[in-house]
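Structure provided below as structure tokens; questions to follow.
Missing here: one protein chain of the complex. Every other protein chain is in place.
A, B and C label the chains in the order they appear, each numbered from 1.
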Amino acid sequence: AGAVALPINKAVAHNAGTESVGITDDPTKSPGAGPSAVGKRSAFEQPVRKPSDISSRTPLQDTYGTITPSDLHYERHHAGVPVIDPAKHQMLIHGLVNKPMKFTVSDLKKFPAVSRICFIECAGNFRGGKEDLTPQDVLGLTSQSEWTGVLLSTLLRETGVDAKAKWFLAEGSDAAVMTRTIPIAKAWDDAMIVYAQNGEAIRPEQGYPIRLLLPGFEGNMNIKWLRRIEISDEPYMTREDTSKYTYPVKDKIRMFSFEMDARSIITYPSYPQQVNSGWIEIRGIAWSGRGKVDKVEVSTDGGKTWELANLQEPVLSKAHTYFRYLWNWNGAATEILSRVTDETGYIQPTLKQLAEARGPDMGGYHMNPITAWQIKPDGKVLFKPEIIK
Amino acid sequence: AGAVALPINKAVAHNAGTESVGITDDPTKSPGAGPSAVGKRSAFEQPVRKPSDISSRTPLQDTYGTITPSDLHYERHHAGVPVIDPAKHQMLIHGLVNKPMKFTVSDLKKFPAVSRICFIECAGNFRGGKEDLTPQDVLGLTSQSEWTGVLLSTLLRETGVDAKAKWFLAEGSDAAVMTRTIPIAKAWDDAMIVYAQNGEAIRPEQGYPIRLLLPGFEGNMNIKWLRRIEISDEPYMTREDTSKYTYPVKDKIRMFSFEMDARSIITYPSYPQQVNSGWIEIRGIAWSGRGKVDKVEVSTDGGKTWELANLQEPVLSKAHTYFRYLWNWNGAATEILSRVTDETGYIQPTLKQLAEARGPDMGGYHMNPITAWQIKPDGKVLFKPEIIK
Amino acid sequence: ALIVDNNRSAIQLPQADTTKWPASFEFGRQATPAEIAAWDIDVRPDGKGLPPGKGDAKTGSTIYTLKCAVCHGAGGRQAPDEKLLGAALVGDTLATSRPKTIGNYWPYATTLFDYIRRAMPYNQPGSLTDNEVYSLTAYLLNANKIIKNNTVINAQTLPKVVMPAKKLFIMDNREGGPEVK
Partner (left out) sequence: ALIVDNNRSAIQLPQADTTKWPASFEFGRQATPAEIAAWDIDVRPDGKGLPPGKGDAKTGSTIYTLKCAVCHGAGGRQAPDEKLLGAALVGDTLATSRPKTIGNYWPYATTLFDYIRRAMPYNQPGSLTDNEVYSLTAYLLNANKIIKNNTVINAQTLPKVVMPAKKLFIMDNREGGPEVK
């Protein structure tokens, strides 16, 4: 087989004829750094959230699989991120209870624990209007973690709850003292007080040391920096219950839209990527606040025909679900779209369907239209802005 | 209901009678920091890996759920962590193939992708011998991630594989140019080339930009910084195939123990925690390299009687599975233990059973004995060292 | 009657474990009335939670100019060329008018008291006395043409204020399924 030689540094070249394949900066030629207490990203990877004044968005086009790295989880807060000493933090449950109680973070960690992978999404998650938008720009106010904490129902066993209970108020200890009204049924269902995210303490932007987790419900209701829960027979009609997180539906204003409607987005290919003709695995995420993703369909002809995409197992309830669809692109201009159907049979609507159902003035909350990417003949990918009216 | 007042800064106290509950450093009284590009842990949380010269261990006593934060994933390398430019990195597949091929990282990302949550564990994962050991000290060379990449079988469709193929060599581009021999069946089963971990590019210590993932197989075989795969009819008998990762079994030396045997460890309560009498949720992780965890049993009386623990759903194959068991501790000294049974019917053995099966000289690889924590009357928890012979 | 309904939980806890749950785990402790009072700052539409005290639009106007106008504009309206940190607070009471303000979009007057007391002024939340909050509430209701100039706002009068937008609000009754609504 001729002379088989080690890949070599030019400096230590020793076997004739191998210099031609000499590798510069060969990592096999000198030992690397030793083990460390806490790892760091490669300097070649710089994913960022792109912060605005009031939020920051997950770079969906740069993430893989279903877990969002904790330091890239989207943020939305109304008065900044408080600094909280977990040893001093306490949570109060009172109102229509038998015994009002206070819990330290350490108390909460002692109760039977539950872990669950699910998404949290801002109810205002959707931006359009121009072509040079990335998935992060369009839909970056959604992220997913493995959350660990105690079921709220476990705590309510301790306090007891009056039969008149219909709602509960959850309140944060940020400078917005953020409050939302939540139906008590959610407490008996799957509401949790979580202290951990992706294997570690939840991050400050996610509510450290504890937040409310309401799987599938709009992000704002998952009160961060939680300090109080009051059980009630009436809703509180807080500012975020009423003047925010509500939207015109024809001649009315719809409130208390808790569940995030099913939606999906293609994250690859997307702006600002450029693709070549030939085989392309179209990839994206789909989810529903009402349960599992039943199926995702992809169209590569601008919505004329639709085909089933593959779903990455395990498909979990109220969780970002990865979908993938193989496409052999012939190089002609086209548009690619995805639409999800959830386990209730709900099919992600077009913007036109939404406008017909809600009227043209429908506002920015709970907008989950099918979105399209334009594929140009040179392989450039652009968002397709849609206009109603 | 009397005067209901805001919690207040002493400085802005305005409602008589509330100063007594005045909260210092009240986070509700001034806006916090705005959104950021990349999040940081709370300053109150400092989990660390505790590095040695050649490895660092996951702080199992400080983690929650099943995902290990990427920067706390255990490390074991034989010549340090190389710095690799992903734009320059290539992977070669050759040997008993129809067409030897080179792939860039960008090529690999184009192939149909798969995501999978599974553990990676060092075959040398076990330390005992003294009482003041944490779960991190005892068993910290195991971690879990959601990995994303391409199935090796997908790449082998491109190269074609000769019918004589029985093994493949995987080689890293670190300064150890680490190599292991792997049965070709693993390539047709579930071997992957992964480029992502927990939603982001894999970390440098985990093989950036690409590593081999062999779910359930000993950690060392999951070659990091992968640059070459050679298909072969014979095993290579590399140093790590033979003089390392092998162990005396009576008068023989056993080699090619690929699958990590089922094991479990209680992570709470554990050293250096201290518990109170009353209800304690015993928590831990269990896993098997041969498939799913079938059940975990916990003993709170030093191994005399065993009861079923709860398993956190979803129970995934070759994955850390969280178990939890409620115990009402009466305050008397005792020992708590866990043992797992995997889907093949294998029951995690005692150290005595292992010594009887393998002889007293059995060495440090593939040691998966049941371990115990001593609970002292004052609530102090200590590891229970066991000695054979 | 006390509800202890652990069985309705969607995350099913295996029977093996739930059967041995004690009536109480005895973690946490009873909260004292003073602790509850210190944090129980919410106000409901029926007036539950409103503190003693009172205010009026005239007093509120002065406080507004001093503590609020810098972010919300003189009189709660933004001049066309202004770009302020806070939103417009005063506008038309016509449902179709925009921007969405207290006058045309807020369904309950109690929300105003609750929100101002907990969150405003933005840079010094929780610094207002209850009387100041009553007066600011009165001022903003009056500026939005909902109450008269001289109406005294207190725990009794505030819940009775009927907001123009109230009649527009409907509860979402969607439950999934194929219909787009």
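Methods note: contacts are C-beta pairs under 8 Å (C-beta built on N, C-alpha and C of every residue); 3 or more make two chains touch, one makes a residue touch a chain.
Keep in mind that what you see is a predicted model, and the values were worked out from it rather than measured.
In the full complex, the chain left out of view touches A, B. Touch with the chain omitted from the figure is made, among B:Glu45, B:Asp189, B:Glu335 or B:Glu386, by B:Asp189.
Contact with the chain not shown here comes from a single listed residue; of B:Lys50, B:Lys110 or B:Lys384, that residue is B:Lys110.
Looking at chain A, the residues touching the absent chain are 1-9, 12, 14-15, 18, 20-21, 23, 26, 28-31, 278-279, 308, 310-311, 313, 324-326, 328. Residues 78-79, 92-94, 98-104, 107-108, 110-112, 114, 116, 151, 153-158, 160-163, 165, 169, 171, 175-177, 179, 188-190, 227-228, 230, 232, 234-239, 241-243, 246, 249, 251-259, 290-291, 317, 342, 344-347, 349, 353-354, 356-358 of chain B touch the missing chain (whole complex, contact as defined above).
Following the convention adopted for this analysis, only the chains that are shown with their structure count from here on.
Taken chain by chain, the contacts link every pair, so each chain touches all the others. Comparing chain C-alpha centroids with the centroid of the full set of protein C-alpha atoms picks out A as the closest. Between the Cα centres of chain B and chain C there is a gap of 47 Å.
Each chain gets one centre point, the mean of its Cα atoms, and the points for chain A and chain B are 25 Å apart. The residues of chain B that reach two or more other chains are 28-31, 279, 324, 326, listed in rising order. Contact of a single residue of chain C with at least two other chains is seen at positions 11, 13, 17, 21, 25, 27, 35, 39-41, 118, 122, 125-126.
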